[in-house]
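A quick write-up on the structure given underneath.
With one protein chain removed, the remaining protein chains of the complex are shown where they sit.
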Amino acid sequence: MTNALRIQDLTVEYKTRRGVARAVDRIRLSLEENRTLGLAGESGCGKSTLGRAIMRLVPYPGQIADGNIYINIDEDIPCKEGDIPKGEVDITELNEEQMRVLRGKEIAYIFQDPMTSLNPMLTIGSHFVQMIRAHDPEIEKEEALDRGKEVLEGLGILPERVTDYPHQFSGGMRQRVMIGLGLVLRPRLLISDEPTTSLDVIVEAQILEQMAELKKKFNLTMILITHNLGVLAQTADDIAIMYCGRLVELASVENVFEAPQHPYAQALLLSVPDVTKPDKKLVWIPGAPPDLVDPIPGCMFNPRCPMAMDICKTQVPPLIESETGGLVACHLYGGK
Amino acid sequence: MTLRSYVTSRVLLMIPMVMLLLTLVFVILRIIPGDPALLHFEKGVDPVVLAEFRTRLGLDKPILEQYFDYLWGIFHGDFGISMQDYQPISTHLFGRFPATLELSIYSILFAVLLGLALGVKASKNYDTTTDHSIRLFSIVTYAIPVFFLGMVLQFIFSIWLGWLPTGRRFPGRYTPPPTITGLYTIDSILAGDLFSLVTSVTYLILPTITLGTILCGIFIRFTRTNMLETLRMDFVIAAQARGLSNGTVTYRYALRNAFLPILTMIGIQFAALLAGAILTETTFSWPGLGTYLVARISRRDYTAIQGTVVFFGVLVSMLTLFVDILYAYLDPRIRL
Partner (left out) sequence: MALIEAKNVKMYFPVQRGFIDSLFKGETTFVRAIDDVSLQIEKGETLGLAGESGSGKTTMGRLCVRLLKPTEGQIIYDGEDIADIRGKELRLLRRRLQFTFQDPTSSLNPRLSVGKAIADALKFQKLGTPAERKEKAEEVLEKVGLSPASSFYDRLPHQLSGGQKQRVVFGRAIIMDPEFVVTDEPVAMVDVSIKAQLLELMLDLKKDLDLTYLFISHDLATARHVCDRIAIMYLGRVIELGDRNQVYENPLHPYTVGLIGAIPVPDPKARRSEAIPPGEIPSPIDPPSGCRFHPRCPKCMEKCKTEDPEFREVETGHSVACHLF
């Protein structure tokens, strides 16, 4: 299997007035084609920042400080400012125009809040036309619109509604439009950042089901960012758990849920309410994550960790292979 | 709310506003200062002349009757007669209005275009030297007195370089183009008279730049703040993530949405525009309403002052109304 995405020692920093916050800290991971990687962790642990970094759209004052992001491209992509050759490409090396060409065409991104991610001044149809024509100016407006209609129809939205404005759509419909926009150019990698978090359970289930179908149909590789472990259990193949900008565990979905290795992953799973297990005793993780501007030495989880040892307070645990075949970053493992 | 009912209620709302304005002007200029006839002559005047003066101007009537005469007149386009020459004030107002209008239109165009361009540039280069210089420029222009800037420009371009005339609207030795709109540039185009067009433009340049620069500071700052806010919005980032070009994202997405509040600002700035016009006209001997008002103030022509102020007031309310309706029309969330 080829890797659709390979990230090496990626570090992203926000330079704020209070100091530098390292929201993504030397992350290394690779993602095989046609798989769905779930990215989980508490709010503020850097999930969105990592996702945005893969698009090279980290918001101001953030910046990719170090590392490489390789994506696999299966055909040469023409570009005014230097064609992009097929094969593995390091996108941190590309110029802005080359990056623009890749966005939407090779990598698509879906945002958390469907209410604010469409331009309120444009009709739904114009969103499609502008996107399609940004990648291929030769395409006629009508043809672009027809392709938009086709995609919308597949998502259960009447094609004649392309003349409507976003405010005339419900949250669920807007998120479908966002998915349609994400998929209309058949990208290979789809990053969705909390795509259903602001939606109701029924609409959430409808949309996740549609996304699963589309994934199969279009051979997509997906990164699904969410703090909802229930959603991940139902949709992901692999799960990566982040804590304070670091990757602490990466394993197949079964192994994460059945045999979580990292103490943080274990605690997180115990805190999730489960509708099928009314007698599950919910536990919580005491305290709060440290301030990223003022990071603590050693394992960032040590003040909250029930298993913390002396070494945890001084040395950062390396990411090593775990017994279950995944990766884990904790001093409890690795024979020391 | 539909656009129609919005427009209707907005127009209905204007009636009490204008009534209040008219009453305020009457109270401030006619009642508070005391007897306008005495004030006009200042000192020692023949009681017979005074009495006749009062009768001609209707100042002998009870104050309430004067008030209703005044209102009734205004609704018929009659702004009373001048204390100076006993001519109807409306003749002067309508005669001079096109000059002010022409200057105002070009100035606001200049201010808005420059304001948008610099504001967008600053926001795109947030927190860089470009941004800081543009901000400084906007603060400086806002603080400079009109006549000072006017005189500096006159000194450089008229006196020193001799490129442009120091003042007035058209050279005395030629006849201006035949009056159709009263705007010399438009009239020369309508008459197909290239010479008049070039001449009127040369006369317009300095006053336009003066007034436009003074006004543009506020547009720069307002555009910059609104653009910064909009550029951080989800739908703008989502557009980038779809691979739309930088220009499309900046202008079609960000600026188009940031423009709505800027439009309201333009509406609010009309009052400042007319105030600025008065000073600019005086500096450049521009034969508009401003010079008229200043001349009448020095002659203590209370009725003329009152008429001009009322005219300005009504004009500002109508322009603001127009802008508000335009706003509603442009925003699809209000438009039906």
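Think of it as A and B in the order they're written, each chain with its own count starting at 1.
Methods note: a residue touches a chain if its C-beta (ideal position, glycine included) is under 8 Å from a C-beta of that chain, and two chains touch if they have at least 3 such contacts.
These figures come from a predicted structure and were not determined experimentally.
Student: Kindly state which of the options A:L268, A:L292, A:C305 or A:C330 is in contact with the chain not pictured.
Tutor: Answering carefully, the residue with contact to the hidden chain is A:L268.
Student: Of the residues listed, B:S5, B:T55, B:T179 or B:N246, which one is in contact with the missing chain?
Tutor: Of all options in B:S5, B:T55, B:T179 or B:N246, contact with the hidden chain holds for B:S5.
Student: Under the stated touch rule, tell me which residues of chain A contact the chain that is not displayed.
Tutor: 42-43, 170, 172-173, 200-206, 208-209, 227-231, 233-234, 253-254, 257, 267-269, 271-276, 278, 280, 282-286, 288
Here is the rule we go by: only the chains that are shown with their structure count from here on.
Student: Indicate the whole-number Å distance between the mean C-alpha point of chain A and the mean C-alpha point of chain B.
Tutor: A distance of 52 Å separates the two centres.
Student: Quick one: which bits of chain A touch chain B in the complex? Just the residue numbers, please.
Tutor: 55, 57, 59-60, 96, 100-105, 108-109, 111, 113, 116-122, 130-131, 134-135, 165, 167, 178, 181-182
Student: In their shared complex, at which residues does chain B touch chain A?
Tutor: For chain B paired with chain A, touching residues are 126, 232-246, 248, 252-253, 256-257, 330-333.
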